[in-house]
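Here's the structure, in structure tokens; my notes come after.
Missing here: one protein chain of the complex. Every other protein chain is in place.
Chains here go by letter, A and B, matching the order in which they are written, and residues are numbered from 1 within each.
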Amino acid sequence: MELINGQKITLGTCYYPEHWDKNLWREDLERMKECGIEVVRIAEFAWSKIEPREGEFTYEFFNKFLDLAYEMNVKVIFCTPTATPPAWLTEKYPETLNAAIDGTLYRHGGRRHYNYNSPKYRELAKRIVEKSASHYGPHPAIIGWQIDNEINCEKSEFYSESDTAAFRIWLREKYNTLDTLNEAWGTVFWNQTYTDWSQIYVPRPTPSSSNNPHQVLDYTRFISDSACRFAALQSSVIRKYKKPEDFITTNGIFSNLDNHRMREESLDFITYDSYPNFAYCRDRFDQKEDSLRDRMWSRNLMEVRSISSNFGIMEQQSGANGWNTGMAAPTPKPGQMTLWTMQSIAHGADYISYFRWRTCTVGTEIYWHGLLDYSGRDNRRIAELKEIHKKTQCLSELAGSVYKAEAAVIRDYDNIWDSQLDTWHNAVEWQSQLSIFRAAQKTHTPLDYVYLRETTTIEQLQKYKVLFYPHPVLMSPERASLLEQYTAQGGTLIIGCRSAYKDMNGRCTTDCLPGLLKPLTGTDIPEYTLVSPEDTPPLINWDGQLLEAAVFNDQLTPALPNAQVLALYENCYYEGTPALIKNTIQKGTVYHYGAAFTEQAAEVFLEKLDLKTPYEAHFTLPPQCEIAPRTKDGTTYYFILNYSNTPAVICLPHQKKDLFTQTYAQGTITLPPYGVKVYQ
Amino acid sequence: MELINGQKITLGTCYYPEHWDKNLWREDLERMKECGIEVVRIAEFAWSKIEPREGEFTYEFFNKFLDLAYEMNVKVIFCTPTATPPAWLTEKYPETLNAAIDGTLYRHGGRRHYNYNSPKYRELAKRIVEKSASHYGPHPAIIGWQIDNEINCEKSEFYSESDTAAFRIWLREKYNTLDTLNEAWGTVFWNQTYTDWSQIYVPRPTPSSSNNPHQVLDYTRFISDSACRFAALQSSVIRKYKKPEDFITTNGIFSNLDNHRMREESLDFITYDSYPNFAYCRDRFDQKEDSLRDRMWSRNLMEVRSISSNFGIMEQQSGANGWNTGMAAPTPKPGQMTLWTMQSIAHGADYISYFRWRTCTVGTEIYWHGLLDYSGRDNRRIAELKEIHKKTQCLSELAGSVYKAEAAVIRDYDNIWDSQLDTWHNAVEWQSQLSIFRAAQKTHTPLDYVYLRETTTIEQLQKYKVLFYPHPVLMSPERASLLEQYTAQGGTLIIGCRSAYKDMNGRCTTDCLPGLLKPLTGTDIPEYTLVSPEDTPPLINWDGQLLEAAVFNDQLTPALPNAQVLALYENCYYEGTPALIKNTIQKGTVYHYGAAFTEQAAEVFLEKLDLKTPYEAHFTLPPQCEIAPRTKDGTTYYFILNYSNTPAVICLPHQKKDLFTQTYAQGTITLPPYGVKVYQ
Partner (left out) sequence: MELINGQKITLGTCYYPEHWDKNLWREDLERMKECGIEVVRIAEFAWSKIEPREGEFTYEFFNKFLDLAYEMNVKVIFCTPTATPPAWLTEKYPETLNAAIDGTLYRHGGRRHYNYNSPKYRELAKRIVEKSASHYGPHPAIIGWQIDNEINCEKSEFYSESDTAAFRIWLREKYNTLDTLNEAWGTVFWNQTYTDWSQIYVPRPTPSSSNNPHQVLDYTRFISDSACRFAALQSSVIRKYKKPEDFITTNGIFSNLDNHRMREESLDFITYDSYPNFAYCRDRFDQKEDSLRDRMWSRNLMEVRSISSNFGIMEQQSGANGWNTGMAAPTPKPGQMTLWTMQSIAHGADYISYFRWRTCTVGTEIYWHGLLDYSGRDNRRIAELKEIHKKTQCLSELAGSVYKAEAAVIRDYDNIWDSQLDTWHNAVEWQSQLSIFRAAQKTHTPLDYVYLRETTTIEQLQKYKVLFYPHPVLMSPERASLLEQYTAQGGTLIIGCRSAYKDMNGRCTTDCLPGLLKPLTGTDIPEYTLVSPEDTPPLINWDGQLLEAAVFNDQLTPALPNAQVLALYENCYYEGTPALIKNTIQKGTVYHYGAAFTEQAAEVFLEKLDLKTPYEAHFTLPPQCEIAPRTKDGTTYYFILNYSNTPAVICLPHQKKDLFTQTYAQGTITLPPYGVKVYQ
């Protein structure tokens, strides 16, 4: 494939050839090339340019653009336009529209107002993709395809009548009989038993918005399935017509969507839309500096590389952001565009495409600035892009290298989706997710996400010495067994409170807790409680270190011979009860921690398990800097990123090669605000 | 009747025999009995267990349970299942559903989504009740019936088409002619005059949500009437079939419902669902300790005993609370379950039924913990229950005794409902209600609520030396006359600002204020004002004590010969104007206080009227303790309840019998956190 090929870091941009203007197009492409841009993405949202009226297809507009691009040696990623159906379509076929939970239809005038399950929309979407792919597929300027745009962005819930019809089919396939469904959803509670499939709907308005949680969990799975099937419908068509070497991708990772499955079924690799400047929006800025702000996007990139270890950035922020209705943030300061580009590369991006070449002068996104301002003249950001281009040229050798971590956090979609609909689950989940990430960032400890899925293998887990699985609330026998194998063969597993008390339907187990995980943890939980808002927080005393027992406390007891109490609760009515138990399983170890994780608790685990600050011998870094290692063929490349608006002083005890200058450095070095270094 | 019979305090629990499992049932009932539980409530929400399909009735499931319960000598309260219609019902008859004000229907999937006025729902509800009552009525295991479940919980507003149809009939009966209705609702304002009954609806969306307040007041009365009629429909059916000694009740007191009328018409006594742990919800915890937190539930119990002086608790909290969507609170701490049980008994409960035996493992209420956790094994709360059982056995002699207070606060539904729809009324009402309750609690002064109703007699009022009627905004000649009799015969009445300026339709009187109360108060109000948010609060100087003149100030003038100025305003432009006037009427006294009551003002009234701390000679108590006296046959039993998480030191100058230990105590005694003592 052209982009993710291990040969170099490629630059691109998003281009909107709105009107036929060959001179402007030529001038734009020429200027891009001067900046090092080799690829443009075009045609997302452009349905009406190809099918201006139902059944009337015209190809001339993009023919001209593609021919020019080919002539000028600019490569093209071509998009399917299904994110924005034309006005004629939704006006004639309102059944294609998405709806709010109360049935109110979302109408023409924004974007992503369609549903995935309307037979008519699937028919018309398939046709426009088929027409586009069959016509443009052979064009030599094209190197790849983007499906739709930001699938599940804006709305990731769908309540149209088409969705109800499809949901019933999906449920019949899953459960076969209503008895099985009634049992899985626990409909005996509140007399919800269904006696006919026609009584079942996607969630609808109920008093106190208290819909059946097992139904909502299945509904979320159904939404993900619908999105994946919609992507697969398109990719299967494109595959018929695209040149063999061309890739298929889509951009962004959004909620209620199994991105890993979508990648496997429909995409060659994922691309991500990275907008770290959201952290500086006027209406959502977090004054607390330790919120990490734009550095939190490294967490998003952890998600992305769990899908594709090498990936692309389809939209990399290059200007101020905002719609006319909100999200107002300042213009990136000098250096920030470089910083964010390098943040993406540090985590595995081999393709960086800036959003967008020119700033749009009309519509909702008039404040979403591109590389150029409205006037199109050269500016500071274009100058910075040229510097970035020089720097990425120095990084060619690390293309294809992958981010390297010895510890990972396990995630899985079932628990993510359950935590969305369950406030108790949600509270522990976010407490721990953010704490572990922040502790790893501030101690300069590389960290991965690994997703537990049906296809996950023991080898995928064994890449890591230590796995955190903070709150595996939903647990299946298969997953418990895989984790047991991982541990028995020498892995270390850390689980927190509230683990394994639900089955995969979200129903609570009647086994003693932690249910299916008891053989791993060697623990029993005779009692548990939320931390009362009235109390000063309970503490966990681990070898004299006092950790706050955050949010929820399982009161543990050793239940298997190897289980060993490591820490006790203090400062609460269950003072003296075990709060941390370590169990040994053959060659491995399981830690069961009774609470949600604070940043401090996560750091203590990293320290005790000898994971913390692995590159201490190579770099002394202040907390404001991230370190990100990429390795390839035995060589490690270190990205040092300064997210602060103040200089950062780092120290290299040993000599290292600075890839940007191609010189060797040692000793004390000062990074400017937003400065980046890449060392080998 | 079996439960409220003056013989003993009975314990029960809520049981959900979801699946036919005789061994599990037998084991559960056996274990309950070991804990002292003698009664189970079953079958609320169980419509589909009896009528799985329209018109198909099956009784076997509960036959088996009732037979087993009878065999094991466990008594049963049987519920009607009308709170949760089956899926087949609402799918086939959507006219049975309740709706939001904009017409959006509430759908199957939660609970309480039906309306009271659909002829079809009334028909089907009546039939299921008739089938249940006629079949199970004679069963010897049954001792009583619960109608529906938590009537008017979740939603106490109804906007379906059936409600509009019934509202028109209700209005025709009340007003006879449209002219009378137009006059009562003041429709001349904003040209709202109705010329045909078909123009009248339940409240509907209007700009600025500014519906006619007189219409809304009548609508609220109509909602209450609808709920009462729905309960009466059921009770009249049950009465035909139940054994003569069996009782009828329902659980909970909710808004927009005349619970006193419902009790009189349909119930033998009321039961209440007491969940004081709501005070410790993570999302609504009040950091201010003087908010009284769980002690505020004593105010709810005041309401309950104004309906039935002896009553039951149908659902007494026994575990952590929460739905998956919210209301998350910690597990009750050791002692709290005992505390809350004794709080209920202290206020007149003779039956305590814990919610619930096992914690539900499915559905919305998976975090609403019962006595047992998901696993069903014995736990700390079961152990505490066994201790509670021992304690309640020591309290048998006080069963049938009633709470005793010398002062009461008058309430009435018309003013409560007006205050809900009128922000000016609301502001003074809550300021005073909470202040008077808190002052009574903190000074250990027992206090009652007494409801002014059509049937209220002078004798009912004369039980009290002093009556507070803080803001009787709506006033009728009948009520004024009753209050005048009470006063003339020696009672003391305290009224606050804003009194009697509306008639019973909520229209303002054109008489000089305080309108119908002027003969009682002996006052005139030439001017009045809200307290400006700009100002430091005006003060009322009463014999040198400076009281904050909260929220609203009537500027008073003596208007009858006996009227005597007691206090003047200070620190405002009406400084020097009378703020408190005392009027003498034959043997009695009326105080007219120009402002809403602060806690301090309420305390000063209690002190000056010699009501404060009546048991001072018997007990010295810290503010954190409540005292609640129950009397019977000349004997008084004193509950001392420590709501704090710290110990409380109390002092008994004289020897008293400790009912739990059956020993005599005197001098300084330390109650542990959440500790309770009952002395005779």
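One rule holds for everything that comes next: contacts are C-beta pairs under 8 Å (C-beta built on N, C-alpha and C of every residue); 3 or more make two chains touch, one makes a residue touch a chain.
Keep in mind that this is a model prediction, so the values were computed, not measured.
Enquirer: For the chain left off this view, which of B:C512, B:L546 or B:V649 is in contact with it?
Expert: Answer from the full complex: B:C512 touches the omitted chain.
Enquirer: Touching the absent chain in the whole complex: find that residue among B:N23, B:T177, B:T195 or B:Q287.
Expert: Of all options in B:N23, B:T177, B:T195 or B:Q287, contact with the hidden chain holds for B:T195.
Enquirer: Based on the whole complex, identify which of B:P207, B:P244, B:G544 or B:G634 touches the chain you can't see.
Expert: Counting the whole complex, the residue in contact with the absent chain is B:P207.
Enquirer: For the chain left out of this view, which of A:G109, A:P244, A:P561 or A:G576 touches it?
Expert: Checking each option in A:G109, A:P244, A:P561 or A:G576, the one touching the absent chain turns out to be A:G109.
Enquirer: Looking at the full complex, which residue from B:Y70, B:Y175, B:W430 or B:Y528 touches the chain that isn't shown here?
Expert: Looking across B:Y70, B:Y175, B:W430 or B:Y528, the contact with the absent chain belongs to B:Y528.
Enquirer: I need the residue numbers on subunit A that touch the omitted chain, in ascending order.
Expert: Within subunit A, the residues touching the omitted chain are 18-19, 45-48, 52-53, 81, 84-88, 91, 98, 100, 104-113, 154-155, 280-282, 285, 293, 320, 322-326, 328-331, 333-334, 359-367, 374-377, 379-380, 645.
Enquirer: For subunit B, which residues touch the unseen chain?
Expert: Here the touching residues of subunit B are 102-103, 185-186, 188-196, 198-199, 201, 203-215, 421-424, 427, 501, 507-513, 526-535, 573.
Methods note: only the chains that are shown with their structure count from here on.
Enquirer: Return the distance between the CA-based centres of subunit A and subunit B, expressed in whole Å.
Expert: Roughly 49 Å, centre to centre.
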